[in-house]
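Our next item is chain A:
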Amino acid sequence: MSARDKILAKLRAAPAQPLASPDASITTHYASLPRTAKDKLAQEFAEKITAWHAEVHTVPRSQWVDKARTIVADKGIATLLYAPATAHGKELAASGIAGLKAYDQPIEAWKQEMFDGIDAAITGTRGAIAETGTMILWPDADEPRLMSLVPPIHIALVDADAILPTLYDAITTQGWSKGLPTNALLVTGPSKTADIQQTLAYGAHGPKELIVLLLTGEAQ
Partner candidate 1 sequence: MTTQPMQFVPGSEFKRRAAEVVANPFLRKSFRGAMDFLIAKRAAQFPDPELLERQRTLAEEIRRYSLSRLPALLEQLEANLVKNGVKVHWAENPDEANAIILGICRQHDARLMVKGKSMVSEEVELNHAMDAAGIEALESDMGEYIVQLAGEKPSHIIMPAIHKTKQDIAKLFAEKVPGVSYTEDVDALIQVGRDVLRKKFMDADIGLSGVNFAVAETGSLCLVENEGNGRMCTTVPNVHIAITGIEKVVEKLEHVVPLYGLLTRSATGQAITTYFNVITGPRREGEKDGPREMHLVLVDNGRTQAYADEQLRQTLQCIRCGACMNHCPVYTRIGGHAYGTTYPGPIGEIISPHMMGLAATHVLPGASTLCGACGEVCPVKIPIPDLLIRLREEATHEAKPGHAPLVGQGAGKTTFASLAFKGFAFLYSRPALYRLFAWGATRFRFLTPSNQAGWTATRTPLKPAAKSLRDLLAERRIDERKSC
Partner candidate 2 sequence: MQRNLPAGPRPKDVYFFATCLVDLFCPEAGMDAIQLLEREGITVHFPENQTCCGQPAYTSGYADEARAVAKAQLDLFPENWPVVVPSGSCAGMMRHHYPKLFAEDPMLKAKAENLAERVFELSEFLLKVLNVKWKDSGKPTKVTLHTSCSARREMGTHLHARELLAQLDGVEVLQQSHESECCGFGGTFSVRQPAISGAMASDKADALKETGADAFLSADGGCLMNINGTLEKRRDSFRGQHLASFLWERTGGSGGKNGKGEKA
């Protein structure tokens, strides 16, 4: 008998008492909680993620590239990693921002450069969660996983209309279970640790800075 069969046999031999699925309790629980009104979601998200040490810039959709350009200049970002096949990547490519570096080949080909030669990366998001100030990232072939992890600065685009009240809303309304990427990801602030005497320090292993561009309707 394999270890698998032995373990499963032991579990099956134990007294079993079928219990009802908790689905209904979960639905009822989340329905019972107070919800942030739709027009307050962006504000709540911005406040919460700011409290998590992110820098938030609210900017009209049509002007985000300019804002990105300003940030790149202000922060002295010499190399900015971007995803060329994405819609926002194309806008960036057309922007003429200096130091753009496309993530266009497998990591094996340029690992050293990724770790040592990139100042910042800019990615999109699949939305955000107001309750906790959290961004939803959905990395894929076009916008790979390491972009939001290795460079010291992560710039993320969050569409204000894609902000949901809670994680439960995100998972259910976005239908996560129907198709997950290799690494669905929630990001709430820059990388941090309190492992030394409970003292909070940022930039443990991932980005030291998180900059959120919160994209809103067109300016009047």
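One rule holds for everything that comes next: a contact is a pair of C-beta atoms (placed from the backbone, for glycine too) under 8 Å apart; a residue touches a chain by one contact, two chains touch by 3 or more; residues count from 1.
The candidate set was assembled so that all candidates are chains of the complex that A comes from, given by their letters.
Keep in mind that this is a model prediction, so the values were computed, not measured.
Only one of 1 or 2 makes contact with chain A in this complex, and that is candidate 1.
Those residues of chain A that touch candidate 1 in the shared complex are 2-4, 6-8, 10-23, 25-26, 29, 32, 52, 103-107, 111-112, 115, 131-134, 140-141, 144-146, 149, 167-168, 171-172, 176-177, 180-199, 201, 203-207.
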